[in-house]
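Only a single protein chain was left out; the remaining protein chains are all shown in position.
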Amino acid sequence: MTSLHGPISNETLWYTSRATGVVSMVLLTLIMILGMVITSMRRPYSSAPTVVMALHRWLSLGTLGFLALHVGTAIAETYVKIDLIAAVVPMASEFQPKLVGLGAVALDLLLALIISSLLRHRLPERGWKLIHFTSYLMWPAALLHGFQLGTSDEPLLRAVTVACAVLGVMVLGWRLFATTHDRRRREDVDAGQWR
Amino acid sequence: MAGSPAQQRIKVDRIACTAHGFCAQVAADLFDLDDFGYPIVRHEHVGRHMSSAKRAVKLCPARALYLPSTE
Partner (left out) sequence: MRAHEQALVHALHAARLTGRGGAGFPTSIKVAALFDNEADLIVNACDGERGAAKDAWVIEYHLREVAEVVELLCAGGSRTVWWAAHRGSSTAGRLAEVGLPLLEVPHRYVSSEGSALVNLARTGVAKPLELRQPTADGGRDSRGRRIEPTVVFNAETLWRIAQIMQYGPAWFAAQGTDEEPGPRLVSLSGYLSHPTVCQTQTGVPLSELFATAGGLPSDAQMILIGGLGGGFVPAIHVPGLAWGRQWLAPLGAGVGSGVVEVLDPRLCPLVFMGQLIDYAAGESAGQCGPCMFGLPALADQWYRLVVQRNSPEEFEHLWHGVQQRLDLLRGRGACHYPDGVSGWVRSGLSVFAEHIHAHNQGFCPTGGHQPARR
């Protein structure tokens, strides 16, 4: 039986795909959290904001690397049938179309996020913001994709996925209620009659 | 659209600015912060600080910095 992947076994490929998938999911959770910190926190006199921003940007690019491996090994491995189209077009997979599709959605959105951010100054700000808000769709899509497809027989991976979900939701809850001095003052003034 | 460095100014969109403080970090030669975290522009004409200026414009999370056209 010939295979596309030569001496590398299907098992290794499947293992690599799951590992890089989990790493990507952890990274995406971290990136999203860092983004929420940028929005809701103000420490203008320290160097922390620049560190947070640098991590937010660099980890995003780094995640692409892990995702490339994740997708590549999933395609190469022949145990289940997933081709390149299925990786980017939702529902195009023969194997588990909905769940693989969630991964495709997450990947598409991540690509849109990164490209729109690299080209931010050529886009209208509202367009950039809208695309950036889809990160709140991308992350749960990635989580669900990972939880259902890659962790069923690995309690450790399952725990990591759940931990990411819990952490992300907690920080999201904080982000929804956290306020900055700037935001509070604007809201206070807006309460007056301006129309 | 940036013009010649000698005449190029850097401007803060004061309505968009929400005191992230990135400008003072990445372009300390051009910006200080007041006691509420909002930028004080040290040199409105960027001159030899053009690369700092461009970096600050690019990285401001609120996109509150701009280099107005010199035409």
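Per-chain residue numbering starts at 1, and chain names A and B are given in the order in which the chains are listed.
Heads up, the rule we're going with is that contacts are C-beta pairs under 8 Å (C-beta built on N, C-alpha and C of every residue); 3 or more make two chains touch, one makes a residue touch a chain.
Keep in mind the model is a prediction, meaning the values are calculated, not measured.
Against the chain not shown here, chain B presents residues 11-19, 34-38, 40, 66, 68.
Where chain A meets the omitted chain, the residues involved are 124-126, 181-182, 185-186, 188-190, 192-195.
Just so it is clear, only the chains that are shown with their structure count from here on.
Look at where the CA atoms of chain A average out and do the same for chain B: the two points lie 31 Å apart. The residues of chain A lying in touch with chain B in their complex are 38-39, 42-45, 47, 49-50, 53, 120-121, 125, 180-183. Those residues of chain B whose C-beta lies close enough to touch chain A in the complex are 18-22, 24-26, 33, 36-37, 57-59, 61, 63.
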